[in-house]
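Note that one protein chain of the assembly has been removed; the remaining protein chains are unaltered in position.
Chain lettering (A and B) follows the sequence in which the chains are written, and residue indices restart at 1 in each chain.
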Amino acid sequence: MPIIKVKGLSYRYPGSSRTVLKNITLNIDEGEYVVITGPSGCGKTTLCRCFNGLIPHFYGGNLEGEIIVNGFPVKETSTSTLAQYVGMVFQEPESQLFLLSVEREVAFGLENLGLPREEIVKRVDEALKLVGISHLRDRAPHELSGGEQQKVALAACIAMQPKILVLDEPTANLDPISAVNILNLLQSLRNKLGVTIILVEHRLEAVASVADRFIVMNDGMIVSDGDPRDVLSSTNIEGLGVGVPKVIQLYKDLKRRNVIFNLVPLTPKEVKACLMEVLEFD
Amino acid sequence: MIEISDLWFDYDGFPVLRGVSLKIELGEVVAIMGENGAGKTTLIRHFNGLLKPKRGYVKVFGVDTREATVAELSRRVGLVFQNPDHQLFAETVFDEVAFALKNFGFPEDVIERRVEWVLKMLDLYDLKDRSPFSLSGGERKRVAIASILSYDPDIIVFDEPTVGQDYGQKERLAQLIKLLKSQSKIIVVVTHDVEFVAENFPRVVLLSKGRVIADGSTRRVLTDEKLIRRANLLLPQVTQVAKHLVEFGVPGDLMWVSEIKGAILKVLGRGCT
Partner (left out) sequence: MNILKGFEFKHGESIIHKLDPRAKLLFSIVLLVISFIFFNPLILLLIFLSLLPLFYISNVLGDFLKTLRGSLFFIILVFVINFLTLDFIYALSLGLRLILIISCFSIFFLTTYPEDFAEALIKLKVPYDFALTFTMALRFVPTLAREAQLIIDAQRSRGLEIEKGSFIVRLKNYIPILVPLIVGAVRRSIKVAEAMESRAFGASPKRSSIVEFSFKKNDYLFIFLTISLLLFSLWLKYYLHLDDILNSYFHFGQFHPFL
């Protein structure tokens, strides 16, 4: 039973005639690590907002079709309920931290749920430790770096023990090393907690090798969906403005020269392994 | 051209730039890179006088920035800020793009011509009567760029232009930079997008903790693991591949897919064309 079921989903923002999501159908299983990518304006952010009910409840607009998250039909379930199962990390670090200390920020969701204080303290401690920011507990958000702020946002979501984590371009405003740190952290959280991850990203090099599944969107529709190796090397995502990792471009170029790797490489290490196989074969 | 000599700058006693020296000539396209807090943003604010040196000097086309106003310097140095929403305020795209021209005292007919020209160049002509706030993120970014290009500065500085941009948008930006270079302008881009720089920039200045730790050809700088690590950056992916294949005789300083393809073909004895 998939944890997210989407069938024939279409959406228009209020007052807009443009259909931003066009008949989307997709299922996501529990524990999957899915990367959604596509050119700006393709609808990936809009789709994410559907997973925790911000669409349609916060944004209004015209949502057609069916979307069921963790057994709850989104159209009939409030965001405050869905938020207990779906954690969301947004692109801008500053705007999702609105309290005066990291500790209060991480506790906010739990306080909203009315949990007893001992439980809140325990979960906050755990979340801070899992994310590796216990030392930042008493700091104010505006004093932190972008990478640290995103970690706080992550901890604030983790504390609510969601089953699904949705992250909308969380590394866009970060430098490369901070970005890699966050993505590694995500990977370790996934291993430790078994949480389903839906990540919207442009920088595909870092996530190509850790994701289970890639979904490419364009103009409100899903254009490609499947194993990262298949999706990234397929021809139907060419020319869409998707930043296909260089190793994949290399694979394709070599293929055209009759050098066929037995595997579509997703990392430099895999390129070496592929090359060695070809050499052996020769 | 830009001449910076032993530039020191601090915020509230905290040193941000420690003796930066740099020269950029007409027609050059330079990327300034470095970790967060290295001083990149502070450095470019000296180009148009927003910040004045505490020690050392900055000369733009021979003019010492301490002896000119921001408005005077901005006439020749266009600074495109990272977030277009920090500057959009006008009722129409046309007015937005005309703003700088009006401030610099251009006559009405010249303004009209220039605005139309730059709007067409950036594919914004159909939006000229729209409110800038009703545009998409990518369109707003282009309007911000247009508003600087409209008055045709000799030096154009982009602060983190690739953040949040998809691959297609980055391609268009690269084309624009190429076009501006062909007009003999100086282009300076502050970025941490290593792939973008590897593909489009011949020269990189690497800053770390307020100092220039490298200044030279992109190939020499971006493929040097030690330098890259000091600046909190990553090697371009092709370079990472090359370094993995060093034992096969592949040079460790490759940056482009075409190069690594050729090198691999060589290793396989399939020769090159």
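One rule holds in what follows: a contact is a pair of C-beta atoms (placed from the backbone, for glycine too) under 8 Å apart; a residue touches a chain by one contact, two chains touch by 3 or more.
Given the structure is predicted, the values throughout are model-derived calculations rather than measurements.
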Task: Residue of A:83, A:154, A:182 or A:254 in touch with the missing chain, whole complex considered - done: A:83
- [ ] Sort through A:20, A:36 or A:124 and give me the one touching the missing partner chain.
- [x] A:124
Open item on the list: So one chain is hidden, and I want to know which residue out of A:29, A:111 or A:238 touches that hidden chain in the complete assembly.
Closed with: A:111
Open item on the list: To test your reading of the contact rule: which positions on chain A touch the chain that is missing from view?
Closed with: 52, 54, 57-58, 79-81, 83-84, 86-88, 90, 92, 94-101, 103-104, 107-117, 120-121, 124, 140-142, 153, 156-157, 160
Task: Sites on chain B contacted by the missing partner chain, in the whole complex - done: 45, 48, 50, 69-71, 74-75, 78-79, 81, 83, 85-89, 99-100, 103-104, 133, 147-148, 151
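One rule holds in what follows: only the chains that are shown with their structure count from here on.
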Task: chain B partner contacts - residues on chain A that touch it in the complex - done: 38-41, 91, 145-146, 169, 172-173, 175-178, 180, 202, 205, 240-247, 249-250, 253-254, 257-259, 268-269, 271-272, 275, 278-279, 282
- [ ] Spell out the part of chain B that touches chain A in their complex, as residue ranges.
- [x] 35-36, 136-138, 163-171, 192, 194-195, 232-234, 236-238, 240-241, 243-245, 248, 257-258, 260-261, 264-265, 267-270
